[in-house]
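Every protein chain except one is present and positioned as in the full complex.
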Amino acid sequence: MADATSNYPNKLPRPRGELAELETIWAVPKSWRIVTSVNNTTIGYFYVGTALLFFLLAGILALLMRLQLAVPSNTFLSQETYNQIFTMHGTVMMFLFAVPVVEAMGILLLPQMLGARDQPFPRLGAFAFWAYFVGGLIFFSTLFFDLAPSGGWFMYPPLTSSQFSPGMGADFWLLGIGFIEISAIAGAIEIIVGVLRTRAPGMTLDRMPMFAWTMLIFAGMIVFAFPAVILATMLLELERAFDWPFFIAARGGDALLWQHLFWFFGHPEVYIIFLPAAGMVSMIVPAMSGTPLVGYRFVVVALIATGFFSFGLWVHHMFTTGIPALSLSFFSAASMAVALPSGIQVFAWIATIASGRLRLVTPSLFVLGFLFIFTLGGLTGVMVAMVPFDWQVHDTYFVVAHFHYVLVGGMVFPLFAAFYYWAPAFSRRALSERLGRWTFWLMFAGFNIAFFPMHISGLMGMPRRVYTYPAVMGWDILNLISTIGAVLFAAGVGLFLIDLIRNLRPSVANAAGNIWKAGTLEWLPNDVYGPRSIPIVTSADPLWDQPRLADDVEAGRYYLPGSGTGRRETIVTSPIEASSQYLLRLPGPGWTPLLAAIFTAAFFMLLTAKAITLALICGVLAVAMILVWMWDSDPAPHRAVDIGGGITLPTYASGSLSHSWWAMIVLLLVAGSLYLAYVFSYLYLWTVSPQFWPKPAALAPAASPVLPAFLLVAGSAILVAAGRGLPRNAQGRRNFEILTVLAAVALVAALISEVSAQWQSGLRPETNIHGALVAMAAFLQAQMTLAALVMAGFAVARSIGGRLDCERRVVFDNLGLLYHYTVGQSLLGLLLVHGFPRLAA
Amino acid sequence: MRRAPSLGVVLAGSVLLGSCGSDVQSVLAPGGIQSRQIAYLAWLLFGFGAVVLTIVIAAVWLAIRGSPRIRGLLAQENAVIALGIAFPAVTLTLLLGYGVWLMRSHLDLSHTRDAVDIEVVGEQWWWRVTYSGADGTPVASANEIRIPVGMPVTFTLKAADVIHSFWVPSLGGKVDMIPGRTARLRLTAERPGIYRGQCAEYCGGPHALMAFEVVAMPAADYAAWLQRATRPATTPASEIARRGQSLFLATGCGACHTVRGTSAAGTLGPDLTHIGARRSIGIDTLPLTRENLVRFITDGQHIKPGNLMPEFRVLQPPELEALASYLLSLKVTDRHG
Amino acid sequence: MRVTTRQGWKWITGFVLFGLAAIVLAGFLFAWSGLYSVAASRGHWAVTNAALTFGMQNSVRTHALGIEAPPLDSEDLSTLGAAHFHSGCAFCHGAPGVPISPIAQSMLPSPPDLSTSMREWRDRELFWIVKNGLKYTGMPAWAAQQRDDEVWAVVAFLRRLPTLDAAAYRELALGGLTVPTQSGSEIATTEGTSEAVSACARCHGQNRRGPDSRLVPVLHGQPREFLMAALEEYAHARRPSGIMQPLASDLSPEDRERVAHYYAGLSPPVPPDLPLNPESVERGRLLATTGDTAARIPACTDCHGLSSLPVYPRLAGQHAPYIVNRLRLWKSGLTSRSSTDAIMAPIARRLTERQIEDVAAYFSSIRAAGKASR
Partner (left out) sequence: MSAAIKPVRPFGDFLRVLIAPAIWFAHFSLVYAAEALICIGPPADQATMMGWIAVLVTAAALTGLIILAARLLRSGNTAPSRSDRSEAWLRRTSLLLTLLSALGVVWTTLPTAVLPACAL
């Protein structure tokens, strides 16, 4: 097909003005208005830049810590300052650097790599970035006002409870991080839908660039892992603010619940960070060896297996908590299991190197450095998975060494490899090879000198999170060496910055281009609109297998060489075979994502500062901004568009064909995971303190859930009826609107009836754990009800505004998904709260 | 290319391990049955790690610089299966089996009745130690634990406020102390000596300074010591110590501290009945001397920032002198009977 | 003549910059020449006066925006405020029956007579003025910036001031002290009027009479060492109080010893029979005598009992509002360099609001056991 040069979808020459129109449509706003830009490249630059900023800030904190520990009994930092600094170092590195930088690389690279013009939800991407930017900066600045949290990045209660951490620091952590997690989930939705639905035609799953695979699994893991920690932060914040005793043992709570929830997120988190980095390596190694990845399928299997196995590891952070030995050994076994996929990947890379000829340039050096460091980190990982060995080294510097080997080796080195490798695709100049080698050797030597001795200091008994140690311990030489190494590492990073300043000139339009002779689509000539035309992909390395591809794409021979509807647009394809389905029209620049992010950030931060009224105002404004931006999305159907090659694509899709439906499904998976985490917490706390569960006689009457259940089911039925009666014209609207409002009312009535029944039975959240858990069920129900309510109101408003009918129905479809999910979750909640205590009694 | 530095690092590490290995609190200087077993496991794991690391480095080296035949072998999917799946599957099965077997031996299923029971409660930021006296009466102490050599000791571990972790590396692994839960840990010291321990779970504030010492002594000495420790405090013999005692009571020390045999019965802070016999003050931050005692009373927030004892700067030097004399006199004498 | 817009802008910018530079230079020359008179005897021009007043009023309003006033209708507050007003404010501002001193009247601006004319400030604005003072007017800031509670006492009094006549003012400010008629020789040879000498008693009472304001501690029968230590710490500003610091620093060490001796020798006054919540008193008793192990609060009586160190205060019979106020001050983070505060502050911070009220109720309910040691 590719050889059939006469058989291109579109003929040359292209009409005059086609390219100019494309450029106008996709233009990035000039000067300070650039903050309204939603182009994935602009947002990608901002995103990567901000993540790097946090990497530097957290790195400075690390240097401060290393200076404090360089000599015994040092007084460079005070105890409280040190405690704040190590808490912030961990938190910022994990939440403000590692996850965001990977998402940033995804936003920057994926559309180009997949041959799309942009992400499927450009404004959501912009919102995710700005929320992270504003929230992250505010969170970091708490350090300057002595308001920073000091409970460790893992925030174990009861140390972080209001009794032992009375200040605002812990609240900043809980609300700030909860908020940044929301931004991460927004990014994950973007990535999942982007990878599954906006690939170039013909890019089947087995031709997908490995980075896209890893980002898909990365985003999938975020969907299931992050809700656990979001629930945990909600529980702890509710405990701190309203005394709901989730973690207070005296009233039936349990400190270990936090650890379960936190590590159920926290361990997959390690792989969430590592997988995309491994994906980068899987892109760089073949390109630098000039040969396709050996064992492509093995690597995909390894990625999927890692995604699963990593959810069976969380207790390996809790080997010393006094859990029965047999339970521990299950997690020890799963920890072994997760070593296998890593082994597969390492040897697949080695096989690729062997099958080609590795060019030893800076990206390759970073990859080789990664292989060494990550292997060592993986091996110490196997060691700490051995339960008895972990009893000794847990919470010591051995573990500090281990996870820095895994995270810095497994993530930072590939990231630097990626910077050097992809810079020519996004900058007018490549980064300097000479400076790059210096950077690599300084970072590699500095890293090993800093962190290898920590294995030994840990074995010699040095615990983590100590701000000082006495001279008699014999840890002083090792710590001094570590400090020197840290300074060397920092020098390497500093050199990299100099390289960036000297050589990085961001631009996609005039980028240096494919200097490595790589084979994937991001190396096509690109501009603000992505590739000039969307290619047909016939292999995993199209640029190698279709040598003329770059020229043909640039000439406009492939699909959609201009704009079909006069707006920004990209082709939506089917998830497995990537066959074209419809033409998605995308929104352009706007203020709403930025303002929504600022107000969302203000909402959370003001809530922390207990300025409730102002916070609520900002919250309402944030929702309003989102509604304003949603008002213009879902444009009315346009006539079908010919994209070339005799293919005419519709411009509107509803139901499961719509990309928006997919996003809603992913969002509901997040909500579902959150609720499952809650159900787990409920059952878990019952196993810990069943004595706090009341006798059936003391519960709300068995008949009390009947009314709310009836209302919920009735609401669902009414909404289905409303959907049947979606208006064809102005006459039908009234009925639809009334039914939708009725359905919304039913949802609220169900909530009120359940809450009042519980209240009348004398249940109070602060009494004991049972009360708190029942209240929590209502809280989560209220949360979903509120969301459904806003969306129902929005649907009614669109109907009144003539923007919703039986054809243009995406908003209603999404409302339906959300509504029926809410009903399902609420029914499950009723069953749990009313049924379980009777069952257990 | 990378082989030289990496091997160098490993070598340097081993040298460091061997040479400057201070055994104050070291995993690799075991003094008990449990810690020795884990030390064996550690060396086994280091050996395993060295082998695997060497294989990976060699494979990378060969992939870049090897002969075409070797590179051809390495470039096959079968190489990925053999080295990436089969080899780890076998070795990790063996390791997992050994680890589980070791856990079983740690469970000490044949827990004997003659074991010594000691309760340790982690508090911010000190250790409340309660021995079980000869007739089962609890004997309160703090921040220093004495155990008999060669006998299994069962530690009952609790937390009073936040999570702490009880860890004596030279005797065995650590166990967390979690509010609302009770954990147990069995340790057996093999030779007499002083083993340092430290809180291993971050517990806020001066967590870094929450250390303690375990003094392992011959069983007979231990029995005699416990017998003496059961007795109330000696009445002060000297005039200055008597003045110290009345100052101790008037200053309100008894609101937080207990000295058995006096009206001081506070339970918020460490029991001081036999403080004069302990080796350190301020939870192992300073050796117990008259000067350090006075410093801790008047300047405790500098020695151990954030600790819960207020600074008693109201006391004048002569009063402090008397108070220190009294506290130092609080020790069990060797007079039997 | 037509200029293009761009040129026009350039020209205007240049002109403005030049003008600014000229003004700055001229201002400097004027100040350097010394032609301006700083004399207080001349007064401001009316226009200057109006501008300054306008600026001052708005500055106060804006800065006071975030302040929330506590309830101010308590007799205890205004009585304490009155006593301080008499010694600290009346000299400049006058009071019913107390004319403004002619010296103060010669200030620029001359201080307003608060007894007759007080602007209609809001409570929070009065508070801000009393706490921070006013630049260029001679109105000083509060001597102890941490003691907002004392400032509010003055504000509470200022609110009552317009309703007072000379007799009522004397009663409130002097604590019912009667000043015996003095002979001509006494007036001619003693330093001040008898009112200033009786400064302690105006608040703390004398003989069998306790303090009028329950926010003022009962000193009767407290150990002499405690009283002397407290006065010394006030005098050296180690213990913050805008009311006590000026008074204590006026006293010589010998004076302090004598006045401590005087109060230590007094028998405690009979407390008025106030309705107390018996449950609260019982909870307070339990806390005071046994402490609260879980919250790490030691028993109060171990340090505040009869046989405790004499530098510790005795609390039996002390006013509940005083105890509550003191504990709340520590709890809200009062930093003090006093050696006894170093002991009490961390403990007070661990008390809950209810425990503070309970323990204060308990101590106010019991009678001081006879005279303390001299």
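Letters A, B and C mark the chains in the order given here, with residues in each chain numbered from 1 onward.
As a working rule, a residue touches a chain if its C-beta (ideal position, glycine included) is under 8 Å from a C-beta of that chain, and two chains touch if they have at least 3 such contacts.
Predicted, not measured: the structure shown is a model, and the values here were computed from it.
Across the entire complex, contacts from the unshown chain go to A, B. When the omitted chain is restored, the residue from A:242, A:330, A:591 or A:710 that touches it is A:330.
Of A:121, A:309 or A:544, it is A:309 that touches the chain left out of the display. In the complete assembly, the contact with the undisplayed chain comes from A:538, out of A:74, A:162, A:503 or A:538. Within the full complex, the residue among B:47, B:72, B:97 or B:318 touching the omitted chain is B:97. Where chain A meets the omitted chain, the residues involved are 1, 7, 9, 196, 201-202, 204-206, 297-298, 300-301, 304-305, 307-309, 311-312, 322, 324-327, 329-330, 332-334, 336-337, 340-341, 536-538, 559, 574-577, 579-581, 645-647, 687, 690. Taking the whole complex into account, chain B touches the unshown chain at residues 85, 89, 92-93, 96-97, 100-101, 103-104, 107, 109, 183-184.
The definition used in the following text is that only the chains that are shown with their structure count from here on.
If you average the CA atoms of chain B and of chain C, the two centres end up 52 Å from each other.
Separating the centre of chain A from that of chain C, both taken as means of CA atoms, is a distance of 55 Å. Measuring from the averaged C-alpha position of chain A to that of chain B gives a distance of 40 Å.
For chain C in complex with chain B, the residues that touch the partner chain are 229, 291, 293, 296, 298-299, 302-303, 307-309, 311-312, 339-340, 342-347. Of all the residues in chain A, the ones that touch chain B in their complex are 78-80, 83, 150-152, 156, 158-159, 164-165, 249-250, 253-256, 294-295, 298, 320-322, 325, 328-329, 332-333, 336, 339-340, 343-348, 350-355, 358, 360, 368-369, 371-372, 375-376, 379-380, 382-383, 386-396, 444-445, 448, 452-453, 455-456, 459-461, 463-470, 472-475, 477-478. Considering their complex, residues 247, 249-252, 254-256, 266-268, 308, 310-314 of chain B touch chain C.
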